[in-house]
Every structure is written in structure tokens, then in C-alpha cells.
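As you look at this complex, bear in mind that one protein chain is not there, while each of the others sits in place.
Letters A and B name the chains as they come in the text, with residue numbers starting at 1 for each one.
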Amino acid sequence: MSETNKSEYLVEVNHLKEYFPIRTGWGKTTMLKAVDDVSFAIKPGETLGLVGESGCGKTTVGRTLLHLYKPTDGEIRFNGELVTSKNVHKFRKDMQMVFQDPYSSLDPRMTVEDIIGEPLDVHKLYSTKAERHQKVLDLMSLVGLNAEHATRYIHEFSGGQRQRIGIARALAVNPKFIVCDEPVSALDVSIQAQVINMFEELREKLGVAYLFIAHDLLIVHHISDRIAVMYLGHMVEMAEADELNDNPIHPYTLSLLSAVPVPDPEKARANKRIILEGDVPSPLNMPSGCPFRTRCRFATEQCAKERPALTDRGNGHMVACWNK
Amino acid sequence: MVLEQKLENGVEPILKVVDLHTSFSTDKGEVQAVNGLSFNLTPGKTLGIVGESGSGKSVTSYSIMRILEGNGKITGGHVYFNGEDITQYSEKQMAEFRGREISMIFQDPMTSLNPVYTVGNQICEAILLNTKANKEEAKKEAIEMLELVGINDAEKRFKQYPHELSGGMRQRVMIAMALVAKPKILIADEPTTALDVTIQAQILELMMELQKKLNMAIIIVTHDLGVIAQMADEVVVMYGGRICERGTADDIFYRPCHEYTKGLLRSIPNVDNMNEKLIPIEGTPINLLDLPKGCAFCARCTKTMKICMEEVPPELRMPADGHLASCWLNVKEGNYVLDEEVSD
Partner (left out) sequence: MSELTENMPKKNPLSLQIDPKRFEPASEDEKAQQDVMHASTSFFRDGMRKLMKNPLAVASIITIVVIILMILIVPKVVPYGYDEIIRVNGSRDKTVTNLAPFQYSEKEQAAIAAGETIFPHIMGTDSLGRDYFVRVVEGAKVSLSVGLFASILVLIIGVIYGSISGYKGGRVDLIMMRIVDIIYSLPDVLIIILLSVVLNQTLDPNNPIVKALGTNMVAIFVVFGLLYWVSMARLVRGEILQIKNNEYILAAQAMGGKSGHIIRTHIIPNCISVIIITTALQIPSAIFTESFLSFMGMGVQAPMPSLGSLANSARQGLQSYPWQLIFPAVLIVLIVLAFNLLGDGLRDAFDPKLRR
């Protein structure tokens, strides 16, 4: 908890592990290793993108980071201070979350005002009803919502507007850090840009840091300063956004990038895709060594024996691969 | 006509949709989900229908297959398959037609497969239903189909249940089932939306490969412009149940002539605009319950004119490449040609 630590990173995650016990038979349980030894750090005002396919553990990282799941192992530091289940309430105001599904993440029986005001209620951030009302209206205008809509119920709003409400709720307690869990993937294409722009504007205005979880590489690339790629609960590559896009090193990142459908017919025709064979293995039945080796073109015997660690390949470009 | 010449080299379209109207009766009133849609499909080519939720793109494909939910019905227009109007078919004729001439695959392969039967069982059933094969032949055929869609260990997979397969594998099975009778057209309604990027790439690749092998036409319905760019020869852009623009993929992506298409292309992140701000389309998606009198996009357009709100724009041919767009701006700027002039 040194002072130097404090100044450099806002959020630090070291060797985070999250295992879920799964009943596999009579009295037998197997550990599902949703997140296995993941480390990263985020500076104040920085955006770290976290990409990966479904089941790779990216959502679990976000939720464990906020202690919505109790971490199995590893440490989480906020402003250099260790976050534990006992003191997590102290940090609830500083770390917030925006959810993927703007339908299930907002209570259908509450008005917009009550939804945005809920965190104010929980932390008792107002003294009079009028003050609460004013704070809610300020938040609504901050995310571009019409103040007249404060008394409405969420079923009357479109997906994009609902996501704005969800963001206003997260901003109500003035957080320094927001976990955005696939915040635009449920939205229409024409609305995604609105929400992404808003995230960027809020970052400029309020200086919040984001952990931006998504599966759409183009969107993550657009919003993130750095990007981390996850596969089967492990982090396989982490680099500056442009660096990762231009010089991907890990074979999985390569194929992930080439699989992204580019909205440009000529480029799509020219694109030589690296089509990955087969499916992601079940996390209950993880391959030995490197988790990606069953689908990797470069896999060798060493990959089966030992798991590669993340190593720095220069300029903070971290890769976990034996062969590249 | 120019567009057809450009695309078909004189080949008759296999599917012709003319002025299709489909509406749903709900407790809040009549909803016009598809409103005067027309397009042609060339044999062996891929047509992409692109639009957001509520644009009527899925309803279009359901209307072609005539599998609308109970409260929906086709209220006008025609769908010609090889010159025959299938909207006039009886329910019985339609049942024979579906699966043999046109097949369809859906977004969620889990809910479209029956969980209590094995994969093989379901493919065999489709074969027995649509061909004259007996049970022995059906089984052989089913295994061949599984191999055709790139499933390894076809014999083993044949005996498995849907829940034992991954999402990508299930979508392959769905494709195998749809193709048992070697239909001339495959309609794919958001076939990869539920899948991961690397699996999506596999499935799209498979569809293109099968298209070449079986020489079928594909209609792919999606909201993802990336998928469209990769798959489609011709593109139909829809908004609010109406057609905005139709033409070849290059026409739409490089020379869009409808404000909605332009806005859409500006708003998606591209490799080239990574460090610039995105330019979103402002406003909220249209509510089909209160469609405007004029252009469906008029409330969100940056260049709305008075006429846009009063009258539906006509579909006009663009001089640059001959694709069709429905936007009043083109009328204002004289940016259109009449078919007579072109054919001269």
C-alpha cells in the first residue's frame, strides 16, 4: 500500500482466480475455472478493453472485480488499497457497473427517477426530496435524456435510451471506475455509436476509467486505450489498442481479428481469413498446458506440457505463447 | 432494366417480391411491419437484407415462407417463385413447397431443434418428409449431409442429442436439415447472431461453400453490415418496414444514396476511423405503431425537408450505377434517371 502504488494505478488485479463448483454427479463436484490467474492494472481515466468469446470468463472478471462474486484467489486493489469482502462497501461508491441487457438490468416496476435515484438512496447522498430530484435531473441531462421522461417506466423506452438510464444510474455516485459489461451488444447498430460516443464524452468530462468488456473487436478497438484478449479463463495477450490491431502476436488474437467481418466489401473479398477449426473446449475439461493448443496451428509438445506465462515483447505488449 | 442486367446477365430472377405488405394486429392497433417491399433474387447469388430491429427484415423472410405468427398476415403484393405467385398457394401446396424449393434457418439453433430427438433422427425425418427415400437411404443421406456441412465424426454425431452439441455445431445441423431436399433458395435469418466471431466465420464460410456446391440462392437477413459486406452480392436496406435502397454490395457500401444508409455506414467503427469520433444517427428507432405519413426515417434524418414528412419518396434509379434508392433528396438534386433514358 505504498504511496507510489497509489499514484500510478487506479485498479490493480493480481492473479485473480474465480472457480465455481459444479455438481457433476452423486456428491461429486468439479471446479469450473471461469477465471484462472488473470492480472492487469488500469490507470485513472484509462480504458482497458477486454475481449473474448462467450465462456472465456470476461464477464466473470468484471463481476469478481466488483466483489459481486467472492474471488477464489488473488487480490484486487483500488487506489492501492486491498479490497476484501469486509471492506468492499467502502468502495461501492467508487466502482460501478453498466450491464449488457438494458431490459433485465432495470427494474420494470420503477420509474426512471427511482432507478437513477436508487444509488442516491442507498448511499444517502441527499438531504431533501428536492435535492434528490435535482440530482436525478442533472444526471438525466448528462446522459442526454429528456427531463420530462423522469416519471416514465422503462418499458416505454427503446434499448438505447434504457442503456442511457443504466449509465446515469452508474454515474449517480460519482464513480472513478466503471465496469462496462457488453454495454452496446444488445443495441441496434445505429444506436451503438450514440452510446459509445457518450462513454467517450463522459470519460473526457468526468475522468472515469473503464473496463470495457465486449466481443466486438472493432468497437473495443475504437473505445479502448489498451486491449486484453481472454481465452478459456486465461489472458493470452495484452497491448495498446493500435499495437494489438496492427501486430497481433498470439495465434488466437490473429484468428479473432481475421474473423471480424469488416463492413467493406472489397476488404472482405481480399481478407484471407484464418478460420479456426473446431469449438472452444469445455472449461470443465480444460486441455493441459496452453488452453488454446487444441485449436492452434502452431501447437507443439511443449504447449501440451506447460502453460505459457504472459511475457513482455516490448512496449508493454504482453503475450502468453511458446511459439510466437 | 439496368439493375437486372448488371446482376443477372439476362437470367430471370428465381424469386421476385413485388410490393409486399405484411401487417400484424396487436391490442394497440394494426402494425404495418412490411410496407411495399420489392426486390429480385438471382439464382445462385446472395441477397442481403439489412436493417435494425423493427425494420421488417425478419418479417419479410417469414412472409416469403408464409410462416407468420397467428396475428400477422400478408395484406398485399406478390411473391413469384420461378414466375408462380406463391402468395396464392393453398396451405397444402405451401407445405410441399417449403423445404423443397425454399428452406430457412433461424437465429437460435437451440430452439429450432427438438431436444428430445437425436440429431440424426431429425435430419432423417426431414429427408423422409421431403424426398422419396426409404429409411435406410435416409440414414445414409443424413450422414452424407452431416459430412457436407463439415461435421467430423458424422456417424457419432448422428446419435447425439442437440444439447450435446455446441452452438456452431447445432447451426451446422440446422443447415444440413434445411438442405436435404437441395432447395433452390436458402433463407438465413440472422444465422450467426447467437454465435461467437470465430464460429460465425466458420458458418459464413460454410454457407458460401455450399452455395457454390449446390448452386442455390441465399437470402441473408442480418443487422450486421460486416456479414453483409462479406456475403452479399446484392443488398436491400430496410427501415421502418420500407425499403430505403437496393443495389449491389459495392453500390450500397461505396455509393450510398439514402440518408439512412449513409448514416449507418458513418456510425459503425471501421479500421480507418479508429481515432476519430463516430458519427451516430441521432434519435431513437422508429416505433411501428406510429409510422410517419412520409419517409420512415424523417424524424432522425439530418436533412429532412417538408416533403419528407408528408409523402413517401418514390424509388428512383441512381445515375452513377443504376441502383435504386428512395430518398427525396435525390429528387431535389435531380440525382436520378428514368429507365427510358437509360435503355436508350
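By our rule, a contact is a pair of C-beta atoms (placed from the backbone, for glycine too) under 8 Å apart; a residue touches a chain by one contact, two chains touch by 3 or more.
Quantities reported herein were computed from a predicted structural model and do not represent experimental measurements.
Put simply, the hidden chain is in touch with A, B once you look at the whole complex. Among B:Glu84, B:Glu276 or B:Glu310, only B:Glu310 touches the chain that is left out of the view.
Note that of A:Lys33, A:Lys58, A:Arg77 or A:Arg169, the residue touching the chain absent from this view is A:Arg169. When you scan A:Val11, A:Ile42, A:Leu66 or A:Ala168 for touch with the missing chain, the hit is A:Leu66. Looking at chain B, the residues touching the absent chain are 19, 27, 35-36, 38, 77, 242, 283-284, 287, 289-290, 292, 298-301, 303-310, 312, 314-316, 326, 328, 331-332, 334, 336, 338-340. Chain A residues in contact with the hidden partner, per the touch definition given at the top, are 63, 66, 68, 89, 92-93, 95-97, 99-101, 104-110, 118-119, 121-123, 149, 151-153, 155-156, 166, 169, 173.
Operating definition for what follows: only the chains that are shown with their structure count from here on.
Those residues of chain B that touch chain A in the complex are listed here as 52-53, 166, 168-169, 196-202, 204-205, 223-230, 249-250, 253-254, 263-265, 267-271, 273-274, 277-282, 284-285, 300. Residues of chain A touching chain B in their complex: 53-54, 158-161, 188-194, 196-197, 200, 215, 217-219, 221-222, 241-242, 245, 255-256, 258-268, 273, 275-276, 279-280.
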